[in-house]
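Heads up, one of the protein chains got dropped from this complex, but the rest are sitting where they should.
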Amino acid sequence: MKKLRTAVVGIAGYTGAELVRILSLHPGLSLERAFGASTRGQRLARALPSVAGVAGLEGMVIENLAETSPEALSKELDVVFTALPHAESARVGASLYRAGLQVVDLSADYRFSELSTYEEWYGAHPEPELLSKARYGLVEWHRAELADARLIAAPGCYPTAAILALGPLLQAKLIEPSALVVDAKSGVSGAGRKPTASTHLPETSEGIRPYKVAGTHRHTPEMEQELSRIAGVSLKVLFTPQLAPFSRGILANCYARALPGVSVEQCRDAARATYAGTLVGVLDDDTLPDTLWVRGSARALVSYALDARTGWVIAFSVIDNLTRGASGQAVQALNVSRGFPEALGLPLVAQFP
Amino acid sequence: MKKLRTAVVGIAGYTGAELVRILSLHPGLSLERAFGASTRGQRLARALPSVAGVAGLEGMVIENLAETSPEALSKELDVVFTALPHAESARVGASLYRAGLQVVDLSADYRFSELSTYEEWYGAHPEPELLSKARYGLVEWHRAELADARLIAAPGCYPTAAILALGPLLQAKLIEPSALVVDAKSGVSGAGRKPTASTHLPETSEGIRPYKVAGTHRHTPEMEQELSRIAGVSLKVLFTPQLAPFSRGILANCYARALPGVSVEQCRDAARATYAGTLVGVLDDDTLPDTLWVRGSARALVSYALDARTGWVIAFSVIDNLTRGASGQAVQALNVSRGFPEALGLPLVAQFP
Amino acid sequence: MKKLRTAVVGIAGYTGAELVRILSLHPGLSLERAFGASTRGQRLARALPSVAGVAGLEGMVIENLAETSPEALSKELDVVFTALPHAESARVGASLYRAGLQVVDLSADYRFSELSTYEEWYGAHPEPELLSKARYGLVEWHRAELADARLIAAPGCYPTAAILALGPLLQAKLIEPSALVVDAKSGVSGAGRKPTASTHLPETSEGIRPYKVAGTHRHTPEMEQELSRIAGVSLKVLFTPQLAPFSRGILANCYARALPGVSVEQCRDAARATYAGTLVGVLDDDTLPDTLWVRGSARALVSYALDARTGWVIAFSVIDNLTRGASGQAVQALNVSRGFPEALGLPLVAQFP
Partner (left out) sequence: MKKLRTAVVGIAGYTGAELVRILSLHPGLSLERAFGASTRGQRLARALPSVAGVAGLEGMVIENLAETSPEALSKELDVVFTALPHAESARVGASLYRAGLQVVDLSADYRFSELSTYEEWYGAHPEPELLSKARYGLVEWHRAELADARLIAAPGCYPTAAILALGPLLQAKLIEPSALVVDAKSGVSGAGRKPTASTHLPETSEGIRPYKVAGTHRHTPEMEQELSRIAGVSLKVLFTPQLAPFSRGILANCYARALPGVSVEQCRDAARATYAGTLVGVLDDDTLPDTLWVRGSARALVSYALDARTGWVIAFSVIDNLTRGASGQAVQALNVSRGFPEALGLPLVAQFP
């Protein structure tokens, strides 16, 4: 198999680190160049100790993207992953895309179909005309559009968890498309690699806390865009993110009002129909998911419960925020865009325990 | 101060261990006798290594309650804490109570005013006629009734968190007394001291998972009893417990529909009015609570947010499940029953970090 | 590549789970059959939730090895991994080996060249005559002997860490072959999958403790056998294992007296010479290793320091106890025995963070 030549821009963040891991396992992709800002000039093993001692990777030197040109890169590469802060990611991705490279962007910049939504939540968009070129990389819900996509927006971690759980219920019209509550808990890697007071181990490791609640977290509009599209109506989500004391994983508990007469088995059947043959597993009966079951995996697991006493459905999902919620999903979408088997090169069996 | 003489039955469990810690700090209570079943005959330090090297405690021998009589104990003791499995706790507590001892029960056995509720969720009650004698030991909501109480039911951990958060809103009629969702995360000490597959560190420490969801957890009716009483109407709660990878602490996110025109400041004011001068702190403005802030403390913290986009109120609370959620609260109720200052001898400043 | 057909006996333990993960990534090995005792009859996803939703694996049914015959298996399989309690592993492995299957044993049963050593530490050996057929699967030190090996003993986790760190120093005669102290900390997965008081999260997750110290841990003679062989003299090791509150990883701090005039650079050079082109990375200068850098990887990292004030050398090593310390190393040795590239199919880049 002739490998597609890839580069990662923003290699020293956690999504970059996870891309390096996945690319090392992938038979159809090779990592040719590594770019970073604060880490430029460093050997890769210094920025990412996860490759210390790995021949062919540890000595790779991190470059400054500003010192090369998109045109030059387009002669040596096929695909570039951009994992940068928003706005900057859009700018960099646009120049690479225009030079003919396929771009997979891990920021929020190309996730929104409406410019106004982006502007409301993130500010000015440096490349608004490209929004219509981008494809949202949630394979299970956008597979057809991703064929031949040249600009892919990898979905956010929390939206991935919420959409995978609620999507089948909204599509099958089993729940009210209002009163949606997403109570989600993320491992701390979701906060990025920069140390802050809120990621300092002594004040983070033995407790749990909510943050950016009541409609203030930027993943809210992304959930709403996709769930509204699936439901066919404009809906709102109350989203409560929480920081839990481990590195990787998201558990989303999604609450919705069941429509009259709906059974939990209908919920499961809808999910099974949606996700047959995909990387999303639907748990049986009374099995409730654990984030540990998907650590390091590009899979997601969903599970459903219905409380007859109150009429609520609970749609649960677990993902690894860095694999399924970011880098693994980015490669999954790239696989589809290139006609590869969807799971090619992806770690599926979780690292357990 | 002449100390009240106490004993703990079920000393080797986590609530027993926490009672021993609190009693060691309390100027008005002394631990005179320790009882255990599987640990009988052991030195206390062997069963509870937290007292190894503590003069006066480490050498105390754990006794078998069956080898003494309630009458004999009533001559040597003033108060007995019972921390046993349900039904057994009721039986033991009843015999001690009838012998004239004050009993503080940490099981669920004396928490329900309706026998039928207990029977539905726990099975047959061995001492139904005592239900009417018992007082529910949530001081902030039952202070008056606790004066001179001789049989105190220490509340459950999850109900404590949920009631403290939602109580003021229901009392002040700020939320709909339906559509209540309690999404709560507990440290693993809440599962008790017996090792099981679900508490085995490698499968518990780096992830999070729900359990007993959709109206199947026994703390549901306890929340409903108290919140219905406060609201003045019979209401239902959808309760989703989750196991989080640390030892102590509960975070409860309680979702309710705001009544029209209600502001978050009204929510905070209601809580401040309810909890002035108590062990419940109401966080200001945009401060969200962290379980770490109450570790080892008998305090609770509550906080409120309102999402204008969707009309949901979120009432947050954090407690230490063993201190505020069990043993500390038991002593708080005992303090009130004896006319002591409510906080006497209780650890209030959290162990931080 | 025509895949070798493999089976795992003892699939539901942690080394079994890790084998399943590695086999799923390996281009030259397929998992054909899964055997377990207490889990027989279960779908694999029930015993190992890490494969829930993985096509081709989740539905595999765990079989009872007693219900088939080695001869029948030998027609369908090429290799069997045995991951069973000691003695039982020897018995099962022997019957499979005699039926013509290649056996990779993850227990201690075939690690010792001297029967008396095994008997002293483990008890009677059910298949003593096979000891001379077995090859110790530490590839970096036994590569040549492993070619064409049909009975491979995968090394123990702690010995792997200690031997990789100290081996080069003993071989190059840089340290005294006495006064060796190995102070090692392991994640809790090393204790296996059975829940016990010492793996119960509330009493394990926020602390650290030694166990089986002062020459009582069974990995002691394994370290001594290999280090004596390398040193060319019979030596003893003081080994102090400790349980640290995470799932995977071992950090071994190995203390030895430097021989006169030895420099730390000589130590590093010796290690670099030994490990060039292998899966063991030698850290530069002042870089100290972290178990996090090898999580989920078949690599090991070693690092050296010398304290001129006291004359001690410290040889550090980190491994993932399940990957490098067990299942990954088992496959590494199998690769060598079959003439595959040593690292074929092995995860090398760590899951970071």
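The first chain written gets the first letter, and so on, giving A, B and C; residue counts start at 1 in each chain.
In this section, contacts are C-beta pairs under 8 Å (C-beta built on N, C-alpha and C of every residue); 3 or more make two chains touch, one makes a residue touch a chain.
On a predicted model such as this, the values are computed, not experimentally measured, just so you know.
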{"item": "Full-complex contact with the absent chain, from C:V233, C:A273 or C:L288", "value": "C:L288"}
{"item": "Residue of A:Y136, A:F246 or A:F352 touching the missing chain in the full complex", "value": "A:F246"}
{"item": "Among B:R21, B:R40 or B:R268, the residue in touch with the chain that has been omitted", "value": "B:R21"}
{"item": "Residue in contact with the excluded chain [from B:V9, B:V51, B:L106 or B:L344]", "value": "B:V51"}
{"item": "Footprint left on chain B by the chain that the document does not show", "value": "14, 17-18, 20-21, 24-25, 27, 48-55, 57-58, 189, 206, 247-248, 277, 279-283, 290, 292-293, 295-297, 299-301, 347-353"}
{"item": "Interface residues of chain A (partner: the chain not displayed)", "value": "14, 187-189, 193-197, 199-206, 245-248"}
{"item": "Chain C residues that touch the omitted chain in the full complex", "value": "179, 181, 183, 185, 202-211, 213-215, 236-238, 240, 242, 244-249, 251, 253, 255, 288-293, 295, 305-310, 312, 314, 316, 318, 353"}
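Here is the rule we go by: only the chains that are shown with their structure count from here on.
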{"item": "Angular offset of chain A relative to chain B [C-alpha, multiple of 5 degrees]", "value": "180"}
{"item": "Separation of mean Cα positions, chain B and chain A [Å, integer]", "value": "39"}
{"item": "Distance between chain centroids, defined by C-alpha means - chain A, chain C (Å)", "value": "34"}
{"item": "Junction residues of chain A, two or more chains touched", "value": "206, 247-248, 290, 292-293, 295, 353"}
